[in-house]
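A single protein chain has been removed from this complex, and every other one stays in its place.
== chain A ==
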C-alpha cells in the first residue's frame, strides 16, 4: 500500500524528480528512498532499526543461525524473527513491532552484536514508535489468550490474529468498537467495521471459511411464504472460500513411482479376475500359525499365495519372463523372485522374496517378516528391491475386491488380492455354507501373454489354494 502512495508522491515532487530518473523501480522499495517522497498528506512507513537486545550473562555477540523472515515479509509484534546462538544457548529473537521487514543486517552464520541493529522494520507512522526498552509484555500464552497493545497510550485488547486482520485491511484498532469482554476487539468487530465501510462481508484471511448462503424460500413453511413476500428479499451474499492451492515438487518415493508407472504405460495390459474359496486355507493357517509362532515367525496368508504362484509359474514359465526393449526376445527367468507390494509411511515399495521355487512356505514366511520389518524401518537394501520377476499385491489388507493392478517393468504379470470376505456359497449338495471368499485380479502383458495362458495359470493357482492338500503333491 505504501508503495502506491510513494508513486503518487513522486509525481508531485518535481524537485526530487531527478531521483526518479536515476533509480529504478526496485530501489523505491527500500527504506531510505521513501523518506524522500513523503508528503505531509500521506503517512508512509517509518523505518525503525530493531536492535539486538541483551541476551544476558554478559554476552556481547551471537551467531545468526536461521532467519524466519525475509525482506518484504510483514511481521506482527512477538513473531519470531530469527534464531541466534551463543555459547550453547539458542535464542529466539522476536519482533517488537508490527510492520514490514525492510532489511536484514546479517547473513547466516555471521556474528551479530548486542545493541546493534538486527533488522529494519517499516512501521505504520500513525502508530508511533514503541520505546526502546521492551514493551510491557504479558507472559507467553497459547493462541487463544489475549495480548495487550499500546496504541497512542490507550490499551486496546486484541488477539494477534485480530491485529493482523486489522493491519492487513489498514484498520486502526483504536477506531474499532470492541464488543468482547473488557471491550476486547473480536474478529467480528473488524468484519463489521469493514462491512460498514465497503458494504460487503469480507472473508477473514488467510484461513478458509465458507460463509453459507441464506436459506432459500422453499425451506420456509407455506404459511410463512406470504409473510416472506412482504419482507424485502435479502441480498444474496457470495460464498467465499479463501483456501489456497499448494504446489510442491515431486521427490523421493513419488518420483520413483512416476518413473516406474510411466514405463509401465508402454505395456498393453489385459486383466483377468476370479474368485477363490479360501475356506480350507483359513482353517489350515489357523492350525499352522502357532507352530510358526513357536519358531518365531508370523504366518500370514501371503506365504501360501506366493508358494502357489511359484508352483503355477513352473507350469507357465512365460509369466515369469521378460520382454526386451525391442520386443524381439523373451527371456524366461530361472528364479522365481516374487515381489510383494508394501505400503510404508513414505510410500510404495516392492521388495521381493528370492528363489521361491526352492523355498518352503515357512522359509517364505520368515523372509517376508524380515522384509516387512526392514521396509517399515526404511532400511531395505538394493538387493531386496531389485531382481523381481513376478509380483503380488495384497491390497485386501486395506480393503477392496477387484482392482486393476499395473505391471512393474521389466516383469510381464502382476496379481492383486482383495480382502477375504465371508459369503454364502453353494456346495456340491446344493446346500448353502459359509465360505471365505477372496477376489484376485491379474494383469498381464498382452504382447507375449494371451488370455488362455493367464486363465489356466489362475485356475491352477486357485486349485492349489482351494485345496491346499493338492499343493503337497507338487511341492518342490
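Throughout what follows, contacts are C-beta pairs under 8 Å (C-beta built on N, C-alpha and C of every residue); 3 or more make two chains touch, one makes a residue touch a chain; residues count from 1.
By definition in this document, contacts and distances are computed from a predicted model.
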Undisplayed chain, where the name is taken from the UniProt record, one of "Lipoyl amidotransferase LIPT1, mitochondrial", "Vacuolar protein sorting-associated protein 26A", "aspartate transaminase" or "TXD11 protein": "Lipoyl amidotransferase LIPT1, mitochondrial"
Option touching the unshown chain, where A:255, A:404 or A:447 are the choices: A:255
Sole residue of A:85, A:335, A:357 or A:401 that reaches the chain not shown, by the stated touch rule: A:85
Residue among A:294, A:377, A:452 or A:472 touching the omitted chain: A:377
Contacts of chain A with the absent chain, listed as residue ranges: 55-57, 65-66, 78, 83, 85-92, 94, 108-109, 137-142, 145, 249, 251-253, 255-257, 259-260, 263, 322, 324-325, 331, 346-347, 349, 377-383, 385-387, 408-410
